[in-house]
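Just one protein chain is left out here, and the rest sit where they should.
Chains: A, B and C, in written order; residue numbering restarts at 1 for each.
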Amino acid sequence: MDFCDKMREECGVIGMFDLGGGDVGKDLCYGLFALQHRGHMSCGIVTNDDYKLTRIKDNGHVNDVFDVRAIERLKGKIGLGHVRFTGGADLQENIQPITTRYCKGTISLAKNGFITNAETLRTALEDDGAIFQSKRDTEVIMHLIARARTTCPSAETSMLEVMESLEGAYSMILMSPKKLMAVRDPRGFRPLCMGRKGSAVVFASESCALDAMGAEFERDIEPGELVCVDMKNGVRSFRDFCGARTSLCMYEYVYFSRPDSILDGNEVYAFRERSGRLLARACPADADVVCGVPDGGTVYAQGYANETGIPLKASVMKNKFSSRNLFTHDAAGRENAIKLKYNVLRQTVAGKRIALVDDSLMRGDTARRIVTMLKNAGAKEVHLRIGSPRIIHDCPYGVQMPGEKDLLAAGGRTNEEMCAYLGCESIGFLPIESLRETELDGRFTYCTSCLDRKTRLKMK
Amino acid sequence: MDFCDKMREECGVIGMFDLGGGDVGKDLCYGLFALQHRGHMSCGIVTNDDYKLTRIKDNGHVNDVFDVRAIERLKGKIGLGHVRFTGGADLQENIQPITTRYCKGTISLAKNGFITNAETLRTALEDDGAIFQSKRDTEVIMHLIARARTTCPSAETSMLEVMESLEGAYSMILMSPKKLMAVRDPRGFRPLCMGRKGSAVVFASESCALDAMGAEFERDIEPGELVCVDMKNGVRSFRDFCGARTSLCMYEYVYFSRPDSILDGNEVYAFRERSGRLLARACPADADVVCGVPDGGTVYAQGYANETGIPLKASVMKNKFSSRNLFTHDAAGRENAIKLKYNVLRQTVAGKRIALVDDSLMRGDTARRIVTMLKNAGAKEVHLRIGSPRIIHDCPYGVQMPGEKDLLAAGGRTNEEMCAYLGCESIGFLPIESLRETELDGRFTYCTSCLDRKTRLKMK
Amino acid sequence: MDFCDKMREECGVIGMFDLGGGDVGKDLCYGLFALQHRGHMSCGIVTNDDYKLTRIKDNGHVNDVFDVRAIERLKGKIGLGHVRFTGGADLQENIQPITTRYCKGTISLAKNGFITNAETLRTALEDDGAIFQSKRDTEVIMHLIARARTTCPSAETSMLEVMESLEGAYSMILMSPKKLMAVRDPRGFRPLCMGRKGSAVVFASESCALDAMGAEFERDIEPGELVCVDMKNGVRSFRDFCGARTSLCMYEYVYFSRPDSILDGNEVYAFRERSGRLLARACPADADVVCGVPDGGTVYAQGYANETGIPLKASVMKNKFSSRNLFTHDAAGRENAIKLKYNVLRQTVAGKRIALVDDSLMRGDTARRIVTMLKNAGAKEVHLRIGSPRIIHDCPYGVQMPGEKDLLAAGGRTNEEMCAYLGCESIGFLPIESLRETELDGRFTYCTSCLDRKTRLKMK
Partner (left out) sequence: MDFCDKMREECGVIGMFDLGGGDVGKDLCYGLFALQHRGHMSCGIVTNDDYKLTRIKDNGHVNDVFDVRAIERLKGKIGLGHVRFTGGADLQENIQPITTRYCKGTISLAKNGFITNAETLRTALEDDGAIFQSKRDTEVIMHLIARARTTCPSAETSMLEVMESLEGAYSMILMSPKKLMAVRDPRGFRPLCMGRKGSAVVFASESCALDAMGAEFERDIEPGELVCVDMKNGVRSFRDFCGARTSLCMYEYVYFSRPDSILDGNEVYAFRERSGRLLARACPADADVVCGVPDGGTVYAQGYANETGIPLKASVMKNKFSSRNLFTHDAAGRENAIKLKYNVLRQTVAGKRIALVDDSLMRGDTARRIVTMLKNAGAKEVHLRIGSPRIIHDCPYGVQMPGEKDLLAAGGRTNEEMCAYLGCESIGFLPIESLRETELDGRFTYCTSCLDRKTRLKMK
């Protein structure tokens, strides 16, 4: 929906190499389907059947682009896939994976993240006579690999040379004629994990994809690691860029990833339930019922209710069907969109004091509308509780979100000002300090750029 | 999904007449969108702009069939709409509302329910020279109205004459050139309510549609009532068939209707939360966490947790995207379908005793698969709790469900046998007797045909 | 094209019954494809596989609606098909063949022509309680058959009873559960013929369809004849309505039918070539080259050149691709449409005196534009010659054409006035009297309503 009041993640990636020689197309589809929440506008898969590539990609959901017949066409023991949250009017050739020919045959790439120095790299390449068919940073990476390959002895050494010049967030899968590679940037912004299914090696953005494929989770790809799979050498790991201090994106836990995924050792659901409990401790509310804003606030509300013992009841219902064609994309349409998406439970709400829990607060439009609906239905009080800290900055690593001037919690706004705008009795955010008590894996440090411009949050 | 392990409702209906003369197309779309859960395969709307009809109907969701431009085309102050759960290969002409010309112009009809004596009525009509373009019972009703109209003085008296011969469940909206009518069968199997939005009168299957339209709920249509709206006489009620003992369908509360709807005085959410509490009392479980099977079991699980104080935690996650093109429609595909739809939360589940709550139990395929997944993820015990009584009979009023031989709780199966099949430690159903304590409106009696072949359950 | 400057025929019909039991779907598609010129907006086929009907119909060309897979689905030894020249925004249920259930099962109908008393029949039926789902006269016929069948002993006797009340032009194919029937109205306005392919009986609007199917032409269906095919009795002919004076439509020869069809004994190509020769005798021209307006005028120009010995050269080229989405449908768009459709051969035309031959003259827009183009390219003189008489009246038998006020040759306009409007040096039409010398089959009389309001033209 255009009126999204959430951050938007870039994409999800997946790759599979069956060393036993079986076709990987079906499992790639299933895995990609499990990553649909990371991007639902377009998707694609490329498989490699002894150098014969099959490429299927289009705008639409995984279920729209791939059906049983498409799956049958995806022959080959190596393959990779991608979902992304942009699409529509977009040219089909921008849909990933992208595939190019270079001196050693073809190379395909699926990437999640954002190269922060892509523009600089592109200009240098153009000045050296390179042509570009898109504005994608993926194409920059392709050029760099092709140029590196004229002097490097292998695809993996070329990729390592390219990593020298890339800055920013990237978790990538690459497929050369004979190899599948998984690469995670040295600071590990985006997740990437590895599993096994029989004789096959699998890479995916989130572990939930492994579950859907029936694969066993093996381990996370380390920040800075390159894993290369081929028939000759099996699985090899290159750690030239490992060991730097990490910046795992905190919002992968707060919102992007699926609750059932386990990223770098942390189950997303557990993080959120615990955040809800910590929120209850930091910002208690004198309420009759706890209610989550669906879907993002649901788990936080469970934690809040479990901690306080206040009954958890749905007060707001979300229509699960898409409504985006039904209204114009202006302010009036935005109102209709929210009205069509949400409704309140009148008898449950009437006369009650409600602790309304959401995952995050961006513009506040949805929250304001829901508070109004609750009040109109007779709620006595509404206490808004946000399961994450105040978002006050843009993301420098490519996550799309409203500009700082549109962020309700930015600009030094007080709680009173926000309550006045939202129409609620009180508001409370999870303190940044509480994030350190969420029990995320202590081996890593985490990026909280959008909260405090810092990228090295440590757990207690 | 073809592998649906739930009952399937027939459809949802909506109608609107703006006595002030405004266009009703946009509100009909919004209302129909709110009824999408009652049928997501095809939908249609017909509006009447001073006798000029605009008909838009097709396979697909409301959001697919109607966009901003379609809405603009739907001119006129009278209109009606329909969603249904069948579609696809189905011929477009079977999509409702259906419209026919008769001696007084055109008549359009949207119907929810099932005429039990339709075949008898159709044969009699055919023997009298009638032609049929479908197997729909709606076409039978159209013929009866047209024939009645040759002797009756008005559309509404014709409809009343037709009601004499109809048996079964029906909530209908009809539109003649100048009138909009809402009819509910004498036993009131299917819900139907009425609201106002400014100068407009609105009818809908569920009150959630009124909310989405921004209309005020006025009252339910009584079982046996015919309400007729026209410019000349405004709103008139005909109660010739009112007063019989009612048979409101219990599964409208258990599963079909949206939690935020209020049907015949009963908020569906409240019924389900209360059922969850009653279930907890009747079938307690020694569990560490309570978990609902999404989406149907979610509210029951809230009631169960609220009653027992056991923490409510998600143990099972449901992928909200459609996956139905991704697998074949055989047994192997069925397995894949469930695997793609559900996943467990491994860290939350490991080592725990789980009270797993669902709304109802049909074939048990989904429950069995989920229990297996929980056990594989390390759950110590799984105690299945069902928020409604054992379903052991077919529905004689047209609800589609597996045959009796496929119903796990039918055939005298013991709890032990069911547990053995499902792989869980214990199972418990809401006792039929507890349904009498769910505080549904005591003015009515309720149909529990699928539970005990009775149609007159009274509240305590 | 919307800017058609031609008459428009209603449709084409086809039917096939393989008494040997083979599937007829593929041959029906091939035959229907050969009739595409009779209607290119929508098409449909229904086959009957021991009472199991397969119905495929949609807007679009035969090649769009039917592909190899569709053909495979069309199982059954009986079937019928239809092409029509209306479609697009039209409701799919109006596409023929139409199928209804009646007291004896189902009946399907494909009709070419126009029932002139349909409205009267419909009103009587409505007053007797009948409902109509369309404005099609086919539905009126269906009602009459169903009602007749309640007292008549068979489908064919019912049809004969219905023929009593039908007026106008109709060539029809009907399929009951066990029978295929072909019916031609007593005056024979529209063509209908019969052929054999092995054990199969075939009916089609034109003989070119038999050729495409690989069937042997057997004979024309006589005006007023009903032919009934079934397994029990084979082929039977009912001639109750034969013997009236006929009114074969002259424009089937002038424009509607394909040149390679032989209708009621007359090859269409030969008629047109001969008309061109007669035109040359009646209206000679002092020209350097003869040129036909493609495509309709091509054959007439051949006759004109063959008679006079003047070289035949293309002066005007027609782009064979459809251009109808490329311009707006207003006057400016109409100009663009003609400009995109036609172009002149500059070197061939320059300095020449041209005899420009077309089949008929309606509004004259196209002729005027082409004359202008020829003059701009340097043509010295343009002498317009029309291969048929002046069209001055509407067709009372349902052929769509511009109203009388838009017919250039109507309203008593002189040749000089027409030349002034068209920009040509002279104009000449085939005299009506010459039609009597075209050597059409003398057993019949022909309808020339649009030329002189008469319906009984005799050959010499």
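To be clear about the criterion, a contact is a pair of C-beta atoms (placed from the backbone, for glycine too) under 8 Å apart; a residue touches a chain by one contact, two chains touch by 3 or more.
In this text the structure is predicted, and so the values were computed from the model without any measurement.
S.K.: For the chain that does not appear here, which of the shown chains does it touch in the whole complex?
M.R.: Checking the complete complex, the chain left out touches A, C.
S.K.: Which of C:Ile131, C:Ala212, C:Val357 or C:Leu407 sits in contact with the chain that's absent?
M.R.: For the chain that is not drawn, the touching residue is C:Ala212.
S.K.: Which residue among C:Gly22, C:Gly168, C:Pro259 or C:Pro284 touches the omitted chain?
M.R.: Checking the options C:Gly22, C:Gly168, C:Pro259 or C:Pro284, the one contacting the hidden chain is C:Pro259.
S.K.: Of the residues listed, C:Phe203, C:Phe238, C:Phe327 or C:Tyr397, which one is in contact with the missing chain?
M.R.: For the chain that is not drawn, the touching residue is C:Phe327.
S.K.: Among the options C:Ala270, C:Ile392, C:Cys419 or C:Met459, which residue touches the chain absent from this view?
M.R.: Among C:Ala270, C:Ile392, C:Cys419 or C:Met459, only C:Ala270 touches the chain that is not shown.
S.K.: Using the touch rule from the top, list residues of subunit C that touch the missing partner.
M.R.: 29-30, 33-34, 36-37, 40, 61-64, 66-68, 71, 208, 211-212, 214, 258-260, 262, 267, 269-270, 273, 295, 298-299, 302, 305-306, 309, 311-314, 317, 319-328, 336, 339-340, 343-348
S.K.: Tell me where the left-out chain touches subunit A, residue by residue.
M.R.: The missing chain touches subunit A at positions 55, 91-93, 98-103, 107, 126-133, 135, 142-143, 146-147, 149-150.
In the analysis below, only the chains that are shown with their structure count from here on.
S.K.: Let me spell it out: compute each chain's centre from its C-alpha atoms, then which one is farthest from subunit B's centre?
M.R.: Result for the farthest chain: C.
S.K.: Using mean C-alpha positions as chain centres, tell me how far subunit A is from subunit B in Å, no decimals.
M.R.: 35
S.K.: Between subunit B and subunit C, what's the gap in Å when you average each chain's C-alpha atoms?
M.R.: It comes to 50 Å between the two C-alpha centres.
S.K.: Out of subunit C, which residues touch more than one other chain, so two or more?
M.R.: None at all.
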